[in-house]
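Here the complex is missing a single protein chain, while all its other protein chains stay put.
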Amino acid sequence: MKQPIRRIALSTGGGDAPGLNAVIRSATLAAINRGWDVVGIRDGFNGLFLPELYPEGGLIQLTRERVRGIVHQGGTIIGTTNRGNPTAYPVQQPDGSWVEVDRTPELLALFEQQGIDALITIGGDGSLTIGNHLSEAGLRVIGVPKTIDNDLEHTDATFGFDTAVSFATECIDRLFATATSHGRVIVVEVMGRYAGWIALNAGVASGAHAILIPEIPYELEPVAATIRQREQRGSKFSIVVVAEGARRVGGSVSVLGKAVGQAERLGGVGEKVATELELLTGKEARTVVLGHLLRGGTPTAVDRLLGLRFGAAAVRALDEGVDGIMVALHSPTVKYVPLSEVTSRQKTVPLDCDTMLTARDMAINFGDAMPT
Amino acid sequence: MKQPIRRIALSTGGGDAPGLNAVIRSATLAAINRGWDVVGIRDGFNGLFLPELYPEGGLIQLTRERVRGIVHQGGTIIGTTNRGNPTAYPVQQPDGSWVEVDRTPELLALFEQQGIDALITIGGDGSLTIGNHLSEAGLRVIGVPKTIDNDLEHTDATFGFDTAVSFATECIDRLFATATSHGRVIVVEVMGRYAGWIALNAGVASGAHAILIPEIPYELEPVAATIRQREQRGSKFSIVVVAEGARRVGGSVSVLGKAVGQAERLGGVGEKVATELELLTGKEARTVVLGHLLRGGTPTAVDRLLGLRFGAAAVRALDEGVDGIMVALHSPTVKYVPLSEVTSRQKTVPLDCDTMLTARDMAINFGDAMPT
Amino acid sequence: MKQPIRRIALSTGGGDAPGLNAVIRSATLAAINRGWDVVGIRDGFNGLFLPELYPEGGLIQLTRERVRGIVHQGGTIIGTTNRGNPTAYPVQQPDGSWVEVDRTPELLALFEQQGIDALITIGGDGSLTIGNHLSEAGLRVIGVPKTIDNDLEHTDATFGFDTAVSFATECIDRLFATATSHGRVIVVEVMGRYAGWIALNAGVASGAHAILIPEIPYELEPVAATIRQREQRGSKFSIVVVAEGARRVGGSVSVLGKAVGQAERLGGVGEKVATELELLTGKEARTVVLGHLLRGGTPTAVDRLLGLRFGAAAVRALDEGVDGIMVALHSPTVKYVPLSEVTSRQKTVPLDCDTMLTARDMAINFGDAMPT
Partner (left out) sequence: MKQPIRRIALSTGGGDAPGLNAVIRSATLAAINRGWDVVGIRDGFNGLFLPELYPEGGLIQLTRERVRGIVHQGGTIIGTTNRGNPTAYPVQQPDGSWVEVDRTPELLALFEQQGIDALITIGGDGSLTIGNHLSEAGLRVIGVPKTIDNDLEHTDATFGFDTAVSFATECIDRLFATATSHGRVIVVEVMGRYAGWIALNAGVASGAHAILIPEIPYELEPVAATIRQREQRGSKFSIVVVAEGARRVGGSVSVLGKAVGQAERLGGVGEKVATELELLTGKEARTVVLGHLLRGGTPTAVDRLLGLRFGAAAVRALDEGVDGIMVALHSPTVKYVPLSEVTSRQKTVPLDCDTMLTARDMAINFGDAMPT
């Protein structure tokens, strides 16, 4: 039988997403209300591995006072990092070269030394895979899924996505004013390296005229034809939303986004689309890259609620004696999914999903067919 | 076999909700793109029954141009009304008294006279029941569910609700500043006559300390005890969210909200709760009634998308030869529900739903148990 | 010659206003960057007079860390109160009665005991008058003006006002949707007991059709006539903005707002105006009271800047050896006004100011003349 829990730790890994602090708040309160002690590990596992970086300590005591008024804050109060995977930790050799070392045993010893009975790890597929590894090594681990792109399998939704879609929609609303007044084409590039969820949702919600997503390799002639058709109907402006991972039909840009990354250094896919549409239509085109703007900011009520629900469910699972799982939204409830089932496969937009059908009904162009 | 559709009409009934114009836009574009003609009936069915009220005509021709730039507008461009039920139409008698007359045959004749082959009616249970009646009388009818309170059965969600929760959350965020600075109790009254969805979601999302909803008859002593407990922990302020339909245990306020209505004339349930909490805690309490503020405004991306999906799905159903149904969200897709199954029974908050469990884990008080 | 300053205290009094934390931040940083020590006195002067209320101490050490990330927060991190005037402090007598005592000497002793060389007091005319009293008693005092109503003389603007006008405008924008869709009259009551600045600015900015302000005693027949005229032109809805201190021509409601207060207990001036307009026009009218919603929330950039400028200027004045003054905006610069000149006379809206002329040009009705 499992030992009762007295102390748990929270950790966030990977890019920040609005709603992280909601998870931290509800997990902390749910744990404190059960008489548990709660700490946050700074910057992934750095707070444990590199305590010398933190004069005030690598663990933050999470009290009622400390988690007060944080739900409406973007980011994460315990910090995050994209580095320091404990299962493949970069260590410099005497000869100056780097090798990756599995520091799992050391990490487990640090948890035991700190009296930490369980870990709630909040992150994307990378963090969840590490979580699974630690779970299999004997630590009680609960995963909380996080990806602003909404491309994680096994959960209907992740927090941060609604905030990103909302702010992207607001930004595109703003750009309509300028596009209309000047009779211009405006190309808006949004996040989404492997999946077009943000581009599709924000594009449809804001009334974009064309949307380019990774799931549908595009040609630009149909988009140009849509712009020309609109011009003939008296609408001299058009809005095109492009996911950063969108790629041309048969193009050399791989689905893994590698070549897209290179393109980005030359100006990004949005810039390329705009340049080409100018050539094809003879109209002025401008590019706006929303990028990091979509990641920060006060989370929407939807994302706060999802984060709060995930955090409380994680503690509830531990209290029920369940671990080695990820909490996940299976609308309308939160379910448990074994961490061992989490993969790095992306959840992409099904081309026959309801939002796609709606977009097609409204004659939004996806770069795959001429307008009728 | 059904005649092909050439012309359809849209009608909105009941209170306005953010997202109505999204339905109108996508239904219009989806219909025009199928070669159909689309008109909007002004103010429910008034545009047909009382054309003399509208010098410019009781029907609005819905063109691409007319539905441009409306998705981000609150309200409904074709107008709405709470009156004029065609199945029980109030008609004044020669002696001055009023009787209710079934004007269905007359309405059907007007539809035929205008060459309208099908009706998309957007409204709450009242409008949907009328829709079912017209459907049974032979008209091709599609219902689109609308309730800002989210209390309609057979659909996971209705547009307008997310906007209401978002703005209520933003308002409560604002009130935290004043409550904290002055060490006060602030009672916020939100919509929700029969169901506490808005109060629960906005209350949890904003970090309220107590939430009173129609589903849980309340006592105020537990709420006062929560306020006192917070004071002892150094938090001199508290936020209480109250649904307009919340009622006291064993109170004379009926679930149908009648007596609540009377209370409202004396200041509303929020005002009563604040007054009593002042007496119980000796602290200053203030009331803010959000009311109509939650109904207007730019719809959130969530509500725009839901409205757009419902509107397009309604046209798709007609195109498939389906009618006599309501489109409804069964996450993640839109399904058809027979209009004959729509009832006036409210969808209330299940006390064991995930959000309630989260709230309990965070020790939010619902007026049904003393804090621990 | 004055002793060099080593330690200063900040204090906030009266109702909170967005921008208070900006003053606290810039004053703190400007002082720390001069090598001074800074403390905040909790809740007016309570932190000095009633230290037993604050287990963690009645003075808050204001460090770089403590004032980080506070500029975008509403309220005041050091707390405020409407009570505890040191020049007329309520003290209970042995017989149970209360008398007001001048505790100035005691307060000066407390300042000296704490090694506080100067006070920056942020507040309305009450706090500034107290500040003048302390200054005349020998303390180095700088006043920072604060009134969300914008009705303080000697300064072109006060922080909080722009945030209030902005949010009121946003709320009225929202109400337009419902008013339009239902063809209703909506009466919006905003703050402004003695001056109509908020009502005038938010009303004109949002396109209200009538505005009632304390400066212009109103009749409701002209407002009703405006509503009827709009109806005849096809606009079935109207928006009326009412300052809480607006009063009827020849009415018993005094300019000091006493009788208005009584009316408020019966439902507020907004409710009265709505009820009467319903009778006069036969149209449905609804009331929304914005009240405390206007006081909290993230300050606008304008209010943050004004607060930051005032806070830094207060420290600069002390550094220059100036005290006994209030910092004030004389556009575009911040000037010093002797505290002895600050009075309780309100700065009301001049009836020939540019915004009034604009409103008249646009035929907005002020209840003082029939529409043409």
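Each chain gets a letter, A, B and C, in the order it is written, and its residues are counted from 1.
Quick note on the criterion: a contact is a pair of C-beta atoms (placed from the backbone, for glycine too) under 8 Å apart; a residue touches a chain by one contact, two chains touch by 3 or more.
All of these numbers come straight from a predicted model, not from anything done at the bench.
For the chain that does not appear, the touching partners among the shown chains are A, C.
When the missing chain is restored to the complex, the residue among C:A109, C:C353 or C:M370 that touches it is C:C353. Only one of A:V38, A:V289 or A:I364 touches the chain withheld from this view, namely A:V289. Among A:L50, A:A109 or A:A177, the one in contact with the hidden chain is A:A177. Residue C:S331 is the one among C:Q3, C:S97, C:Q113 or C:S331 that touches the chain not shown. From the options C:A313, C:M326 or C:L339, the residue with contact to the chain not on display is C:A313. For chain C, the residues in touch with the chain missing from this view are 25-26, 29-30, 33, 64-65, 68-69, 71-72, 156, 162, 165-166, 169, 173, 176, 201-202, 204-207, 233-235, 298, 300-302, 304-305, 308-309, 312-313, 315-316, 331-334, 353-355, 357-358, 361-363, 372. Seen across the whole complex, the unshown chain contacts chain A at 12, 15-16, 18, 20, 43, 55-56, 73-76, 79-82, 167, 171, 173-178, 180-183, 186, 234, 286, 288-289, 291-293, 295-297.
One rule holds for everything that comes next: only the chains that are shown with their structure count from here on.
Once chain B is left out of the assembly, the remaining chains are joined by touching only within these groups: A | C. By the count of C-beta pairs in contact, the leading chain pair is A-B. Listed for chain C are no residues, as none touches two or more other chains.
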